[in-house]
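Only one protein chain is missing; all other protein chains are in place.
So that you can tell them apart, the chains are marked A and B in the order they are listed, and the count of residues begins at 1 in each.
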Amino acid sequence: MIESLTILAGALPYLLKGSVVTIGVVFGAMSLGLLFGIALAVGQVYGAIWLKRLIGLYVWFFRGVPLLVLLFLFYFGLFSLLNINLTAFTVAVIVLGLISAAYQSQIFRGAIVSLPDGQLKAARALGMSDATAIVLIILPQALRLAIPAWSNEYSIVLKDSAVAYALGVTEIMARAHFVASRTYQHLPLYFTAGVIFLILTYAGTKALRLLEERVHIPGYSQ
Amino acid sequence: MSTEMIPVLSAERITKRYGKKTVVRTASISVNKGDLKVIIGPSGAGKSTLLQCINYLVTPDEGRILLEGREIDPSRKKDLYRLRQDVGMIFQDFNLFDHLTAHDNVRIALRRVKGIDKTDASERAVRELERVGLLDHMHKYPAQLSGGQKQRVSIARALAMDPKIMLLDEPTSALDPELITEVLAVIGDLRANGMTMIMSTHQISFASEMADEFIFMEAGIIVETGSPAKILSQAECERTREFCAKINEIYGTSY
Partner (left out) sequence: MEEMLFIRTEVVPALARGIIVSIQLIIPSSALGLLVGMAVGAARVYGNRSLTFAANCYVAIFRGFPLVVQLFIWYFGLPYIGIYMTPYVAAVLGFSLCSGAYHSEYIRGAFLSIKQGQLMAAKALGFSHVGMLIHVIFPQAFRRALPGCGNEIVYLIKYSSLAYMITCIELTGEGKIIASETFKYIEIFLIIGAVYLFLTTIASWFLRRLENRLSIPGFKPFSV
């Protein structure tokens, strides 16, 4: 017991450095997913029929294939075929980001279509182009509405990021396993890794709740 | 009336179909400067659709729109956006931008459509809000305003664009009775200042005091037009008389 604790205490800084890597993966993937997800959502709501179909196909693919398979496909397959040399970290960010974009696009799409028609109508009636109306009127409202679901997506991406270990990204889980295999303290180390993920989930969702309150518009509800 | 005068706006032989259903059938309206034309007619007659065809919020299947004698080509985006800036629209359910304060609602199109700089746009917005009596409420969000206040903000928002004509689609229908007067007062004010307007409404008695012309519409067709007095008391068409009788019963004759 004492021995476990001293090993844990010694390993903690090393694990915490892993959480910096995890945060990096998650931040990168969520940002990519946000930008691309917004574009996909707008395309799916306002785009031409062929674009809607194409985006539907994208969403279907990236929501239907397991993360691990996509990681292998991109890391060992696609990028080496294209002769692009990317680190495991970058590939993890890209793959998690592309998957998250598929999920996020559905969050934003739901938020956009839940807005009353009149918002776009009124913007057009003032002479705004559709692009201007989407940027100034539709997205500011839709993004606010999407925060709770987005926060849920964050906690999913955070947990999924542990799969990046399969490519050798030195995130929390990889480090826990590395230390465990040398010290034979598997259970305490994995448990600690899990607790770090719990804390990161809590911190992130808490921050997003604060953001939600900050950008809340008085009286606005749906 | 002089025949030389070019109407501010004319809508010629507008037709709109949804599927097989013809919602507006070859309807024509033309409005001279300072005119107030009022469209009346039962629910589902196509009033909203016709008004929205005028600024191409709904694209008509046939017909054309002329603004000050110039035909609009809606496939040319610049033309379209120009038309919409020149035609102010007031909606039945206000359609204020829910994420913006009253002030920002009025200001946003000035800045982002007309490209007016921030200070000027702000000042202009304040002036328009003052004109509709909402200076004290300018920092409130739509959800914090009463229906009547919201509709006045939306009027201020349209006025700030310096429209050549305003389209008002049942501006008081969504309001509680005690809030109707404040909005009608603002509209009366516009009329007195010579604003050119087309309005659809069920407020027959108010409209009959102000309108130059009544347009009775039913089942997508403009059935009859004429002075309020004529339409209300000696309409040629049986349906028009029936409608006016019913509307008087519901809303009363006195304003």
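Points to keep in mind about this one:
The rule is simple: contacts are C-beta pairs under 8 Å (C-beta built on N, C-alpha and C of every residue); 3 or more make two chains touch, one makes a residue touch a chain.
Remember, it's a predicted structure, so these values are computed and weren't measured experimentally.
Across the entire complex, contacts from the unshown chain go to A. Annotation for subunit A: contacts to the undisplayed chain at residues 60-61, 63-70, 72-73, 76-78, 80-81, 152, 158-163, 165-166, 173, 176-177, 180, 184-188, 190-191, 193-194, 197-198, 201.
Rule of thumb we're sticking to: only the chains that are shown with their structure count from here on.
Centre-to-centre separation between subunit A and subunit B, using Cα means, comes to 46 Å. By the touch criterion given at the top, residues 116, 118-119, 121-129, 132, 136-137, 140-141, 144, 217-221 of subunit A touch subunit B in their complex.
Put simply, subunit B touches subunit A in their complex at residues 52, 55, 57, 77, 81-85, 87-89, 91, 93-99, 108-109, 112-113, 140-144, 154, 157-158, 161.
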